[in-house]
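Here the complex is missing one protein chain, while the rest keep their positions.
We just call them A and B in the order they show up, numbering each chain from 1.
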Amino acid sequence: MFKWLEKNLPKIVMAPAVGLIGWFVYGFVLWTLYISFTNSKILPKYELWGVGQYIKLWGSRKWLIAVDNLLIFTALFLIFCVVIGIILAIFLDQKIRAEGVLRTIYLYPMALSFIVTGTAWKWILNPTLGIQKMFIDWGFENFTFDWLVNREMAIYTIVIAGVWQSAGFVMALFLAGLRSVEDEIVKAAKIDGANLFTVYWKILLPMMRPVFFTSFVILVHISIKSYDLIVALTQGGPGISTTMPALYMTQTAFHKSQVGLSAASAMMMFMAVAAVIIPYLYSELRRENAR
Amino acid sequence: MKTLKIEELSKNFGSTEVLRKINLEIDEGNFLVLLGPSGCGKSTLLNIIAGLETINEGNVHIDDYNVSKVEPKDRNIAMVFQSYALYPSMNVRENMIFGLKQAKVSKEKIEEQLEKVSKFLQVDALLERKPSQLSGGQRQRVAIGRALVREPRIFLFDEPLSNLDAKLRVEMRREIKKLHQQLKTTVVYVTHDQTEAMSLGTNIAIMNHGVIQQNDTPENIYNKPSNTFVADFIGSPSMNLIKGNLKESSNKVSFVTHGSNIEIPINGYDFKEKSNLDNKEVFFGIRPEHIFFKKSNEEDFEINLRADLSEYIGHEQIMTFNFENQEVLAKFPSTVKIDLSKNTKLFFDLTQISLFDAKTEERI
Partner (left out) sequence: MQDKIHSSYKQLEQKSKYTNLFLRWFLYFVLVVFAFYFIFPLYVMVVTSLKTMEEIRQGTLLTWPSGLNFDSWLVAWGGRGYGAGDTFLKPYFWNSIKMVVPAVFFSTFIGAMAGYVLTKWRFKGDKWVFLFLLFGCFIPYQAILLPMARTLGVLGISNSVIGLVLVHTVYGIPFTTLFFRNFYVSIPSELVKAARIDGAGFFKIFFKILLPVSTPIIVVTIIWQFTQIWNDFLFGSTFSFGEAAPIQVALNNMVLSSTSVKEYNVDMASAIIAGIPTLIVYVLAGKYFIRGLTSGAVKG
């Protein structure tokens, strides 16, 4: 008995972690999946109802707006974060004075919650007393900047705040990537007569492919899950113009009590994330095995 | 006109001095090896020649022009690195022509050069491969090829063989030697491996702590080391340095080690300055390969020493003897049979010795 215990001790120690994740992640996802095939309203019902909730979901105008917004947001969020991140990383890589200070400034938003970020930007972007007033007071009398309350433009304010929060993170990833490149490669390029632009464009950035991949996965992941920022900045408004899937899911579940429908939307999000993450995990694992 | 001339060059990183008042000259077509232990400043010196490091004091001249402030690409040099530094995202062809493309050389000329060099180095079958698909030796060839296509005035090599396994290293060493014999381009080559230095260099500059200890031909470095550092650094096992005193009486000079009454006559030694020799504290330097088991010529000095340790290494054996509590190593063919803990008759070849001042550690 004692012998058996000793032999299996590692597995016994592992058990709580595996058990908790098995139940709270995998079990719960399966439960949600099951509920998405039922006609649950306030309380879950357990008889199967088929794919009705999914049909309802994809027929819902609000969900379609949410998906639309997600696509716009993801595309812009990705592009701006990566471009700004790379520019900052490359520039910081030039033996800059006060690099430490600048890096700290670029990255501190990552330490703040999206609620804090949202609250700050909401104040900055508000049309009466924010940026608009600042420019008018500076003498640009016809300056208007009312994106926050403009149905068409409100989604872009979320992009502005999101990029502000995450661009520094991409910078950190790329800076770490650039720093890991062997010195001699850059020296060789200098002797070959490549100017700074060519060194980065033709040699170093192509070497950063794994970093691009990682940034892509993480940023897409952040954007699919984005919820807090929208709640703090626009609450999905004006109207429903800035709804995104995560917001749709919680609103449907907890305000409208459409448990089955919200489970269906949650499963859609789950599948979107899985489509990005599974290839990523697979390639990461292969890279590690190859080492 | 010197192909490369370095004057009074000093370099420090912050408060640490890496190079101190370096003076160096290379004639056209020579092969200079910078040799020294790690951290002696040899790679920094090479990087300075390449223009990859700035200078604190002094100048670098290429073909009599002061290039101290000229960009690396404009110095007419090419460099081969320890890690090969091939661009991983480009294939062999793109790697090799990258420099020419940057220099806006015409397409025909590039193709011509590429064909010539890749045939010469036998990498013409590998042109479409990525560096990650090449073996160590192939990468080395491509790295050399990338330097060759540019037809530079000076080739710089930074420990190019140290990432290869022992067998390949010997092979590539020979190829670099052949290459130099055929092309006759001036070379500066950094290494910490004395065999590489000896076999490749027409000149060797031995460095330690940012100072050139001796800059000479391989023969002189080996036979006439200018100080104990060089004597100790070159040769394997390194030169025996036996501490003792000189004795001068009636124009006869001899060496006596402490606590011994054996006088080793050194009349034939070529002193730099033959004064004040009596009682001078010195190191008596003799290489293990200059101690013999049989008398080989008349001047050989006969001595009885006790054998303490024997290391058999195949074609030869290294014996450790006790000479008044100082270790003396000798190298013999492995066929010779020597009994341990017994006195053995040995012969010192006195034409091959070196003497160093014990205080300054300089050759006298």
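Following the convention adopted for this analysis, a contact is a pair of C-beta atoms (placed from the backbone, for glycine too) under 8 Å apart; a residue touches a chain by one contact, two chains touch by 3 or more.
Values in this document were obtained by computation on a predicted structure and should not be read as measured data.
Here the missing chain is touched by one residue of A:37, A:147, A:169 or A:200, and it is A:169. The missing chain, though absent from the display, is touched by one residue of A:73, A:114 or A:147; that residue is A:114. Where subunit A meets the missing chain, the touching residues are 6, 9-11, 13-14, 16-18, 20-22, 24-29, 31-32, 35, 44, 84, 87-88, 91-92, 94, 96, 102, 104-117, 119-124, 129-131, 133-134, 137-138, 164, 168-169, 172-173, 176, 196, 217-218, 221-228, 231-232, 235, 245-246, 249-250, 253-254, 259, 262-263, 265-267, 269-270, 272-273, 277, 281, 285.
As a working rule, only the chains that are shown with their structure count from here on.
Inter-chain centre distance (subunit A to subunit B, centres taken as mean C-alpha positions): 57 Å. Put simply, subunit B touches subunit A in their complex at residues 47, 50-52, 71-74, 77-79, 81-90, 98-99, 102-103, 146, 150, 158. Those residues of subunit A that touch subunit B in the shared complex are 182, 184-185, 187-195, 198, 202-203, 206-207, 209.
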